[in-house]
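Omission of a single protein chain aside, the complex is shown with its protein chains in their original locations.
What follows is subunit A.
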Amino acid sequence: MEKYRIDQRKGLEFGIYTLGDHIPDPNTGKRISAEQRIHEIIELAKIAEQAGIDFFSVGESHQEYFTTQAHSVVLAAIAQATEKIKIASSSTIISTSDPVRVYEDFATIDLISKGRAEIIAGRASRVGLFDLLGYKLRDYEELYEEKFELLLKINKEEVVNWSGQFRAPLKDASVLPRPKSGHLPIWRAVGGPPASAIKAGYAGVPMFLATLGGPATSFKYSIEAYREAARQNGHNPAELPIATAGFFYAAETTQQAQREYYPYINEGMKVTNGRGYPKQQFAQGADPRDVMNIGSPQQIIEKILYQHELFGHQRYIAQMDFGGVPFDKLRKNIELIGTEILPAIKKHTAK
């Protein structure tokens, strides 16, 4: 685990992630400027750090209603504005990027942040960027596998010799600068059925698992499949960290949290996926067995501890800003995490 900068004695890591969505507040119909949204994301990282949160990450989506397409640039600003919080991408779409440039960027962010940068490499759930950046959607799988492999190779080897289908060959190439400790933690972003988790296990890389909704036990299959695949391929699952990521919103009571957050999640889903969030499923989300962490601080603590017992994961990453949630609400959430949720979770999971 040290290789991935995780110290399990300190208990479950708690993080925040944003997709950098830029959506009108459904309660007012108004949308803040892209400038304001980016500054608020940087500010969110700062107050998260002050609240004792371990991790903060920003994703890239190249379409309308998003604003952090250049997510590594935003992360560089966060690196400069913070001192101890870990920072990462969630996700970097490696399929449509050059792994050499991605590595140069993140190694540089690692140096700016003095050793706090990580990469979470994904293959995009929204695929508009394939056309925009000049890639064929039918190469979706292979682009990801080949480029992810190259990214891992660059991380491992200072002098790289490589050839593949989607990029010019590398001959005795030095990819510089090197990160502070020589290498970066690189995670594989996983969603959907266990097949994707199995691939992460085969590769023996840490898994970042999206858990958007439904019973927590459903995601246990992916986690078990990941560990089993890792074991079969000669990796030790005990050395491979797992992060789960999903919706989060805290308020004084569970009912208040549901009332406040539903309009945002519904609107966010509508404009980015074309369908709202079914109320019936959102209502079920309050069940202690559901993976969605929306409720009172006490309920969220119980859920996260239950999930930790079930998954044995090392990091939980909360998405709380989806759908145009205004900044004062985000600040309130960070406050509840810092004063109530985080201390309880650390207390119960630290060794």
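Here is the rule we use: contacts are C-beta pairs under 8 Å (C-beta built on N, C-alpha and C of every residue); 3 or more make two chains touch, one makes a residue touch a chain; residues count from 1.
The definition used in the following text is that contacts and distances are computed from a predicted model.
Asks: So which of "FMN reductase", "ABC transporter permease", "Leucine/isoleucine/valine transport system ATP-binding protein" or "Alkaline phosphatase" is the UniProt name of the chain that got left out?
Replies: "FMN reductase"
Asks: Looking at the full complex, which residue from A:I47, A:A70, A:V127 or A:L310 touches the chain that isn't shown here?
Replies: Of the candidates A:I47, A:A70, A:V127 or A:L310, A:V127 is in touch with the missing chain.
Asks: Among A:T82, A:S222 or A:Q258, which one touches the chain that has been omitted from the display?
Replies: That would be A:Q258, which touches the missing chain.
Asks: Could you pull out which residues of subunit A are in touch with the chain that's been left out?
Replies: Missing-chain contacts on subunit A: residues 63, 126-128, 137-138, 140, 255, 258-259, 261-262, 273-275, 278-280, 282-283.
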